[in-house]
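Data first, discussion second: the structure below is written as structure tokens.
What you see is the complex with one protein chain gone and the rest in place.
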Amino acid sequence: MSVVAAPDRDGEAHDRAALALTWATPRGLRGWLSTANHKAVATRYVVSAFVFFALAGVLALIMRLQLAWPESRLIGPDLYNQIFTVHGSTMMFLFAVPVMEAMGIYLVPLMIGTRNVAFPRMNAFGYWTYLIGGGLLWIAFLLNVGPDTGWFSYVPLAGPAYAAGKRVDIWAQMITFTEIAALVAGVEIVVTTLKFRCPGMSLNRIPLLVWAMLVMALMVIFAMPAIMIASTMLAMDRLVDTHFFNPAEGGDVLLWQHLFWFFGHPEVYIIFVPATGFVSSLITAFARRPIFGYPAMVLALISTGFLGFGLWVHHMFATGLPQLGESFFTAASMMIAIPSGIQVFCWLATLRSGRIVVRAPLLFALGFIALFVLGGLTGVMVAAVPFDLQAHDTYFVVAHFHYVLVGGAVFPLLGAILFWLPKMTGRMPSESLGRWSFAVLFVGFNLTFFPMHRLGLAGMPRRVYTYLAQTGWAGGNLLASAGAGVMAVGVLLFAANIAWTPGRGTPAGADPWGADTLEWSVPSPPPAYNFVYLPVVESRTPLWTTPTPAVVTGLRTDVPEVLVTDAIDATPDHRHVLDGPSMWPLLTALASGIGVIVAIFTPWGVTLGAVLLLITLTGWFWPRGVPVSDTARERA
Amino acid sequence: MRRATLDVSALPSLVFGARAPIWWGVVGLLLIEGTALALVAAAYLYLRLNFEAWPPPGTPPPRLGAATADLVVLLASVLPMALVDRAARREARRPAWLALLVVIALGAVSLALRIPEFHALGCRWDSHAYGSVVWTTLGMHTAHVLTSTVENVLLAALLLAGPLERKHYVDVHVNALYWYFVAGTWTLVYALVFLGARWL
Partner (left out) sequence: MTRVALTLALTALGGCAGRPAALDPAGPQAARIAGFWSLLLAVSIAVSVVVLAVLLDALARRRGGSLPPPPAVDPRLERRLTFGVAAAVVLTAVLLLFLFVASLRTARALNALGEPDALTVEVTGHQWWWEVEYWDSAPARRVRTANEIHVPVGRPVLVKTRSADVIHSLWAPRLAGKKDLLPQHATSLWMQADRPGMFDGQCAEFCGHQHAHMRLTVVAEAPEAFQTWLAHQRTPAAEPTEPALLHGREVFLAGPCALCHTIAGTTAAARLGPDLTHLASRTTLAAGTLPNDLGALAAWLVDPQSVKPGVHMPPAALPPRDFQALVAYLGSLR
């Protein structure tokens, strides 16, 4: 006998209790290991990503300490090469993409009015896989077998002839883990966004953040395979003597670069696009109006997604490619500034025509605009082949990409954390600590990276563990290193704010910012089931337009049932029961993890992994529900 | 509290095709795998530029017998899989597993043919870049045939022995998509690896 939800007062209390029971995660360690709740998985994903951010940040501080003086003997080349490789790999593979996807995993179901992601157990599997990959990289580094050929791992330097030992193989398999996790999260976000939106939330009504996450997730699906193929080819060249990158047997060193950058360029847009989603949410809330130009913003996001795949050769301008080809990529690389520009102009129009109230999260969004415009402009500069031939592989590029990645992605992320922390924890962060952390970070960031533009033009290449005194680079380096110290203080202030909040922050309530999107209509923190009754929306800003919306009734509360709607206009289509908690995702991650790690040493690891996976996947999908001769109530 | 309500209790809970989230999940997987295969094909064409003769001297063009037979087998297997698909949609248990057993048998034949196909390449993966890329292409597709066949076996066992739930019919139905992918990509792999060596 199924229980149907009905929203009169007694019914609502009854439904709430039933939902709490149905969607609960078991208690204790087993519950923690087996949860399939998107908020729990996403929260630990975000926390883990920030731990990696801090670790990679410490590596950056060590590098800046080494480079603060010419010919410093603090760190030798072998350790330095590991440090910059692990710094880059951690920031790109273990922090930036995972944290953006994790924010999507947390926010998207809430913003579109559903209870969980499309495949809850697969989501958990993705997290465990990511954690194993991150652990692999850092344990290797701490054992002095960390990869040391750069996060981009060019061959032949990273090939079997010049990179001895297992360092690069560990890097290649870390890639495997993190890309599987990224692909899993990507599929989750696409399917959840397209099929699980609440009634009335047609595609032209979804929040810009959800559009951003959708575009990002689609980019992940098409970009990640390139790095998986490339790293697998590299692993095979090293382990079983294939010749993909061996010129002596017809392989090609540039093949690596093409494959890597076909992934690598979309990768940075995968990181940047969700950040633009955060900015849209923040500006909407603190300018008190919807973002100007919604259709243009959506078109800008979609065209960024497509264009991002057409730029990769601009990383290879110095390799002697035909001039006509290079010109095409210059044009494409400049053209992508147009959709980015559209977004910036729409945000500026929103700010100009709204009623701005300054809060710490908004400061991060404003800082983003300033820093991203600078980074975008230097991007246009290096898009041009003639100038790139001077700036490529110098500290000018280091400056450029930190402006667009830290300024363009981390600043919005930090603002987003402060903005949604009340929702996640039920407490308000400290406003003054938030403002101070912004100010210190903004100053520290510019102090660190602005001098690097000049250092690059002065002749300082990248990835150097030291430099001679007579180069004249000492002044700029000392300034940058001082700036890094200031940045570290800013990060600590921000971290202190986050740490302080759950215990001491004022209770937030459901909607402390008076914002417009659906996540602000549920309690803070949200219950496991998100909404007692799924809402029906009528506009892009549901909470501003319809504070007491119509709601969906008729979903069962005794099983984890959600509503699946039409992909375009979100008309209700059918009812769907989601997976609950399970240990199998963890066990499957361990199974594939064992296989991948053994494969660092012998190709039989693949076979071992396949066998273990067969066992765990069978366990995962083993039927244990209601047999066919069921419910007369059901209609196919 | 009186609020307007939208009652969805009359909606079905078992749907097929693009209405079902799992369909989208499988399509996502196929896009990922398809992109990966396309990139390996691109690598094949890129590496071709490094050679005067293709295959390189000392390596004959791959013999076509086993691969062509495989092409016939896999294309033929699409029909019984389509029957599985149809039976699943109608929740017809016996026709579903009967047709699935035929697909499994054809899958087993395809897997058996892989051995002569690898031999037919006429070189090892470590002979030269040509060897590396053709072994990898063939190997990737073989992995898909293997995985898909194992999945077919597990689903057939479920259909035969149970405990079968209604939602498993949706799984059987979307599993067909993976098999269509396997058969479809074989035509491309066949063209690239076995015919490409003669035409490119």
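Letters are used for the chains, namely A and B, taken in the order the chains are written, and counting of residues starts over at 1 for each.
One rule holds for everything that comes next: contacts are C-beta pairs under 8 Å (C-beta built on N, C-alpha and C of every residue); 3 or more make two chains touch, one makes a residue touch a chain.
From a predicted model like this one, the values you see are computed outputs, not experimental measurements.
J.: Based on the whole assembly, the unshown chain contacts which displayed chains?
T.: Contacts of the omitted chain with visible chains: A.
J.: Looking at A:26, A:165, A:325 or A:459, which residue reaches the missing chain?
T.: A:459
J.: Considering the whole complex, which of A:394, A:497, A:521 or A:557 touches the chain not shown?
T.: A:394
J.: Which listed residue (A:358, A:492, A:568 or A:615) would be found touching the missing chain in the intact complex?
T.: Checking the options A:358, A:492, A:568 or A:615, the one contacting the hidden chain is A:358.
J.: Of the residues A:344, A:360, A:518 or A:589, which one touches the chain left out of the display?
T.: A:344
J.: Contacts of subunit A with the missing chain: which residues?
T.: 76-78, 81, 149-150, 154, 156-157, 161-162, 247, 252-254, 285-286, 288-290, 292-293, 296, 318-320, 323, 326-327, 330-331, 334-335, 337-338, 341-342, 344-346, 348-349, 351-358, 366, 369-370, 373-374, 377-378, 380-381, 384-394, 451, 454-455, 457-459, 461-468, 471-476, 478-479, 482, 513-514, 516, 541, 544
In the analysis below, only the chains that are shown with their structure count from here on.
J.: Counting in whole Å, what is the centre-to-centre distance of subunit A and subunit B, each centre being its mean C-alpha position?
T.: A distance of 31 Å separates the two centres.
J.: Which positions of subunit A touch subunit B when the two form their complex?
T.: 4, 6-9, 12, 118-119, 122, 183, 186-187, 190-191, 194-196, 199, 221-222, 224-226, 228-229, 233, 236-237, 240-244, 246-247, 249-252, 255, 258-259, 262, 533, 536, 548-555, 561, 563-564, 567, 572-577, 614, 618, 621, 623-628, 630, 634-636
J.: Help me check something: in the complex, which residues belonging to subunit B touch subunit A?
T.: Within the complex, subunit B contacts subunit A at residues 1, 3-15, 18-21, 24-25, 28-29, 31-33, 35-36, 39-40, 43, 46-47, 50-51, 56, 91, 93, 125-133, 135-136, 150, 154, 158, 162-168.
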